[in-house]
Each structure stands twice: as C-alpha cells, then as structure tokens.
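Removed: one protein chain of the complex. Kept in place: all other protein chains.
And now, chain A:
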Amino acid sequence: MSLASAARAALPPLLVFLAFLGLWQLACSVLALPAYLVPTPAEVAREAAAHLDQLAEAALLTALGALGGLGASLVVGGLVAVLFSQSQVAARSLYPYAIFLQTVPIVAVAPLIVVWFGTGLQSVILTAAILSVFPIITNGTTGLVRVDPQLLELFAMSDASRLQLLLKLRLPGSLPYFVAGAKISGGLAVIGAIVGEFFAGFGADDLGLGALILQTSGRLQTAYLFAAIFAATLLGLLLFGAVALLGELALRRWRGRELAVH
C-alpha cells in the first residue's frame, strides 16, 4: 500500500473519531456532567499528558504480557494444529477441549491462574495465551489439512514420507491460514493480558494497563481511567497492525516474485 492510499484509508475513521470527540465535549458542557462520571476529552487529554510516563510504562508491560501470550499461542497452537492434522484420533478426542478454551469465561479462570502461578507476568502471559490460542489451532489445522488433492498425488508419485508431506507441503502451504489466525489472536492477546492484569497485576509500583484501569476506577480518577482505556485500545490496534504487517511481508515472500535458485 502506498503512503497516499494509506492516508486515504485512514481519513474516514479519523474524521469519525474527531466528530465523536466534538459531540462528547458538547454533551459534557450542555448536560453539565460531573467530571468523576464523564470527563471531557480535554480533561482526559490533560490527564494523559500528566501521566504520560506511567501510561507508557503500563502499556509496555501489558504489551509484554500480550506478546508473550501471542508467542505462546503460536508455538502451542501450532504444535496442536500439527498434532490434529497428523492424527484423526487426537483431533476427534481433543477438539472439544480446544473449544473449551474458546468458551471458558476467562474472568472466572484468571483468579485460579493467580492461585496456581501467583501474581506477575507469568500469569498474565498464561491468561493472554488461553484467550488467544484457539484461532491459531483452528486456522492452523484447517490450513494443514486442506491441501490440493493433485498436490497430494504429486507427492505420492515420489512416494513422499509423512514427514516430507508435513515439512515440504502441509506446513509451507498453511502459512496463509496461520497468518489469518495470528491476526485474530493478536487482538485477543491484548484483551487477555488486560484481564490477566486485573487479577495478577504486578504490585503497587509496577502496574500494567489492566491494573491501572482497576486502580483508577477504584479511586474515581475517571479522566485517568479514560486515558488508560484509550491506551489499551491503541495498544490493541498497534499489535493487530504489527501482526498484519509481518504476516503480509511473510505472505509476500511466500508468493514472491524472485526467489533464491538453490
């Protein structure tokens, strides 16, 4: 995508955002809402500027949890997908439990994780991983199983082994599916990390965005709370964008125009 077309794509949502800010500011002054209920955008911006260091630190910590969770999802989800693609028995007997990961209310399980693994980054990563692993498993399994039957016959003509089929056909062929899964998982990992921090926040002087949201809401620092929510949203967008960009680069190489000869 060129810079000009990127700017053109970003313009409409940006205008919507500005209109939203305007309406919000207007509503606050017309309805005379108290700042502890709904702060004006200006107040939120002021608060964000005042706590920029803490916000950035918190976002960095949450990003670490989300990235750790996403990384764990890719590794574990990838291995589970390979297992499912190689064994019908494993796929049929374990798939219901993979769905359980998708449907489990993460808020209910997070406290249990803290009981077992204590407060701190490891529990945040685990929460993020549980929430984000399912799309990797399903997309990955689909990609590994759905292979052009003619390609399977091509490999059969060379009496290819199961391992050769996996390494030279199924795994490289499933890259677009894994990329699609990772894009969904990226956003889920941020949510998972924030929920994780609600319960496993790192102690008073080491707050992630989740813990910061909990703390500021408890103290009725509503403008600061809003700023933290915006930071969390921004982080989710950034992570999604980064995963999408990396995926696009990988796919471009995958169907690249010029490839190495030997």
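Definition applied: contacts are C-beta pairs under 8 Å (C-beta built on N, C-alpha and C of every residue); 3 or more make two chains touch, one makes a residue touch a chain; residues count from 1.
In the analysis below, contacts and distances are computed from a predicted model.
Novice: What name does the UniProt record list for the absent chain among "Amidohydrolase", "NitT/TauT family transport system ATP-binding protein", "SufE family protein" or "NADH-quinone oxidoreductase subunit L"?
Specialist: Listed in its UniProt record, the absent chain's protein name reads "NitT/TauT family transport system ATP-binding protein".
Novice: I'm checking contacts with the chain that's been left out. Which of A:29, A:88, A:103 or A:158 qualifies?
Specialist: Considering the complete complex, A:158 is the one touching the chain left out.
Novice: Taking the full complex into account, find the residue in A:21, A:48, A:76 or A:175 that is in contact with the omitted chain.
Specialist: Touching the chain that is not displayed is residue A:175.
Novice: Give me the chain A residues in contact with the hidden chain, please.
Specialist: The missing chain touches chain A at positions 148, 150-151, 153-160, 164, 168-169, 172-173, 175, 254-262.
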